[in-house]
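Here the structure is laid out as structure tokens; the discussion comes afterwards.
All protein chains but one are shown in place.
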Amino acid sequence: MGRAAVGTYTRSVAASPVVSLSAVAVRLGATPILRNVDLELAGGEALGLFGANGAGKTTLLRLLATLLRPSAGRAIVLGVDIAGVGRLEVRRRIGLIGHTPALYPELTLAENLAFAAAVMGLPATAVSDALGAVGLTAAADRPAASCSYGMQRRTEFARELMLAPDLLLLDEPHSALDAAAADLVGHLTDAVVAKGGAAVLVSHDRERVEKLVGRSLELVGGRLA
Amino acid sequence: MTLPPPPLWPQAVAVARRDLLRERRRGEVTWVTLPFGAIALLLIPLAIGIDAPTLRRIGPGLNWIVVLLFGVLVTVRRTAVDGAADRDLAMRLGIDPAAVFIGRTMANAGLLLVFELVVGAAAVVLYDIELTRWPWLLAVIPAAALGLGLLGTLAGAIAAGQGGANLVPFLVAPLAIPLLLGATQALDAGLADGDGSLPWVLLMVLVDVIVAIVGVLTARPLQETR
Partner (left out) sequence: MNGIPATTRRRSWLDTVAIAAAAGALGLAFLTPPEITQGNVARLFYIHVPTILVAYGCFALVLIGGAGYLTTRRMRWDHLAVASAEVGVLSTGLTVVIGMIWAKPTWGVYWTWSARLTLTAVLFFTYLGYLALRRSAEEPESRAHRTAVYGIVSIALIPVVHFSVLWWRDIHQPPTLLRPDEMQIDGILLAAFLAGLVAYALVAAALIVRRFRLAVAETELDMRLRSGGGNIAGDAVTAPQLERRP
């Protein structure tokens, strides 16, 4: 597959924890999802997060991605209190690959990445490098809707390789990736961590993820154990 | 990581380009909404009678009603097509919400401009409308396209994820009344030369400016309340 490209801009090592959650609770409507969650994640660390269906893993991930606000407690991500107004600036430094591929179905794989590059101020050449790194050069001009779920997942990995986030959040990262592409998970995680960032991997595949992370936690009853 | 935030305008242009590219691939406005509006112009005389002088007199108003009601569908289409995952992606990429608003508006206004021109041409042909004050069209048509684009984008942002596709037309239609009045009154053939059109055009421009300011200023708070 070749060596995956990583963003070429300079990176500063986080002096404070990348993530600091203190007694965080999240409610969706009146339903409590997370309750009294404490978590500290330092730069250079990769965390595996496990739990049963409905435990709140995806909710926690979305909170870390600043897509949700805590209902209670304090959540600091990359130095910013995400209950405040600085969420927009910190979001550019966070990468999230969720359950559902977040691609525009009418646009080609290359156009999807080109859009991300344009709004992030990256050069257009970054697109071809990223697609080449994930083995999708030949499929670059295919509309995302006509690509398989696995190809769409690879494209999302290409996007994160291109954007080189400081905090990487992966939800079921090995889902739909074939044996050749599964290495992308470890490669992307290592790339982020090696530069002083942090990664959180949520998965039901404990065996594979525990080989990639330094420690693991489990969500039970809305709390981290 | 110390990547500087990209400027607003390139982000807005990227959003507009994305929306127009998606429309070019989907063809929903070109192949569905536009013909639907033209069909409406055909159906109206079947209901109210085909008396040519009557149709010539009411034709301009009917044209703008079709532009308003069917033009809203152009922006509703955006709200319906963009699911939660698409909205999340804009947030996750850290795109400035004001850039999303401006870019969306540019795309919607562009599509509405094409819609107005095609539907307007159909109305002129079908209803034998005399364009006695046609120079004012050069101001009215873009002002209406921009105004409807702004209102639709703002209403889409307000109603996003809250049963939005059905709520947007209900929110936009009453607020578009000043645009409708401005467009019909500015082009009223009954006006004496050099009298009366300018205030109506200025009313449309005022609506556009107010909605643009409100849309840009509230873009971030609206996104952050999700």
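For reference, chains read A and B in written order, and residue numbers begin at 1 within each chain.
We take it that a residue touches a chain if its C-beta (ideal position, glycine included) is under 8 Å from a C-beta of that chain, and two chains touch if they have at least 3 such contacts.
In this text the structure is predicted, and so the values were computed from the model without any measurement.
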| item | value |
| --- | --- |
| Touching residue (missing chain; options B:66, B:95, B:159 or B:187) | B:159 |
| Sole residue of A:52, A:145, A:180 or A:194 that reaches the chain not shown, by the stated touch rule | A:52 |
| Sole residue of A:22, A:71, A:175 or A:216 that reaches the chain not shown, by the stated touch rule | A:71 |
| Absent-chain interface as seen on chain B, which is shown | 154-155, 158-159, 162-163, 167, 170-171, 173-175, 177-178, 181, 207, 210-211, 214, 218, 221-222, 225-226 |
| Chain A, residues in touch with the chain not shown (by the definition above) | 27-33, 35, 51-56, 71-72, 219, 221-222 |
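Just so it is clear, only the chains that are shown with their structure count from here on.
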| item | value |
| --- | --- |
| Length of the line joining the C-alpha centres of chain A and chain B, rounded to whole Å | 37 |
| Complex contacts: residues of chain B adjacent to chain A | 1-7, 10-11, 13-15, 17-18, 21-22, 25-26, 85-86, 88-89, 91-97, 99, 220, 224, 226 |
| Chain A residues within the chain B interface of the complex | 7, 9-12, 65-67, 85, 87-94, 96, 98, 100-102, 104, 106-107, 111, 115-116, 118-121, 143, 164-166, 195, 197 |
